[in-house]
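Only one protein chain is missing; all other protein chains are in place.
Take a look at chain A:
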Amino acid sequence: MANTELTELERDVANMIIEALELEDITADDIEPDAPLFGDGLGLDSIDALELGLALQKRYGIRLDSDAEENREHFASLRQLSALVAERRSD
């Protein structure tokens, strides 16, 4: 169980992740906002990354640049991803 409170937007983004990837037995509160989404943290892989890219566009209308490095930063953690959504959402 995470000990950090999620903001409303973070919870929304967390739910998008859970739904898009059909993560079982996980709720938004189980995701640590600052833990890495990929690798050690939530344990997502490169295919999940593709799926998240599509989900992000569908849900928030965000078009990502193809700069891999920049996207890596945006997708580093739930908090960072939420920051991207706050800044760029066009839904």
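In this text, a contact is a pair of C-beta atoms (placed from the backbone, for glycine too) under 8 Å apart; a residue touches a chain by one contact, two chains touch by 3 or more; residues count from 1.
What we mean here is this: contacts and distances are computed from a predicted model.
Student: When you check the chain that is not on display against UniProt, which of "Amino acid/amide ABC transporter membrane protein 1, HAAT family", "Phosphoribosylformylglycinamidine synthase subunit PurS", "Predicted acyltransferase, LPLAT superfamily" or "Cytochrome C oxidase subunit IV family protein" does it turn out to be?
Tutor: Answer from the UniProt record of the missing subunit chain: "Predicted acyltransferase, LPLAT superfamily".
Student: Touching the hidden chain in the complete assembly: which of A:Thr7, A:Thr27 or A:Gln57 does that?
Tutor: A:Gln57
Student: Counting contacts across the full complex, list the positions on chain A that touch the omitted chain.
Tutor: 22, 45-47, 49-54, 56-57, 63-68, 71-72, 74-75
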